[in-house]
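Here the complex is missing a single protein chain, while all its other protein chains stay put.
Right after this comes chain A.
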């Protein structure tokens, strides 16, 4: 609901004022390189991937050094041990393997004697019932936005994250939602994005792929915090900070065991 509200307020503000944007040079702090772990265990059969890299300073180019030679092990609550192998520098894989909803997965990463651990429990899957398009008309401009329909299970807390591609290009936006206000309902989630910044405007012939992830609470908090910082509502939004990671030892990133449901459509 907050997202809807912010988006709508944003539309109003843009309409209201003649805002102007200038690219500027800024003096920023420098920082030491930090360990970044991005680990996913899904209920999809195939290869499970844990990526380890390092952060770079703000002024560097967006290429992130791989962390090689790490020891990556995931254990689950059933007693299985998954020893990941470095297939590409910095990318550690295991599989074919399929995670199981209800299982708790523990990540253990050792990099040069430093240990990083994280725990994530895979929630029960929720399926996308259908994917549609929502037309928003404002100021003579009609835009279509993908709309996810699903049935939220009652009696349990559910947390979702969406990943959206248009013609195979990732939309640069974080979508996170909890069922705090929608528990047990048939839910329609509109995936708003900025057609200038985040991805292209939808046109006839475009293909939209949406992945809905059922994530656990700590992973939700991670994405939701990032999401809130990006929602620059009127007055500047939340003071930015590093989102609370479920990984120990001050590593950046997250470890998420999640169930996945996918849907796609072609714009006609």
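Keep in mind that, in the parts below, contacts are C-beta pairs under 8 Å (C-beta built on N, C-alpha and C of every residue); 3 or more make two chains touch, one makes a residue touch a chain; residues count from 1.
The rule is simple: contacts and distances are computed from a predicted model.
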Which of "TonB-dependent receptor", "ABC transporter substrate-binding protein", "NADH-quinone oxidoreductase subunit K" or "Phosphate transport system permease protein PstA" matches, in UniProt, the chain that is not displayed: "TonB-dependent receptor"
Candidate in contact with the missing chain, chosen from A:44, A:183 or A:249: A:183
Those residues of chain A which, in the complete complex, touch the missing chain: 1-2, 4-5, 8-9, 11-13, 16-31, 33-34, 36, 38, 53-58, 60-64, 134, 136-140, 142, 147, 149, 163, 170, 172, 174, 178, 180-190, 197, 221-226, 228, 232-244, 252-254
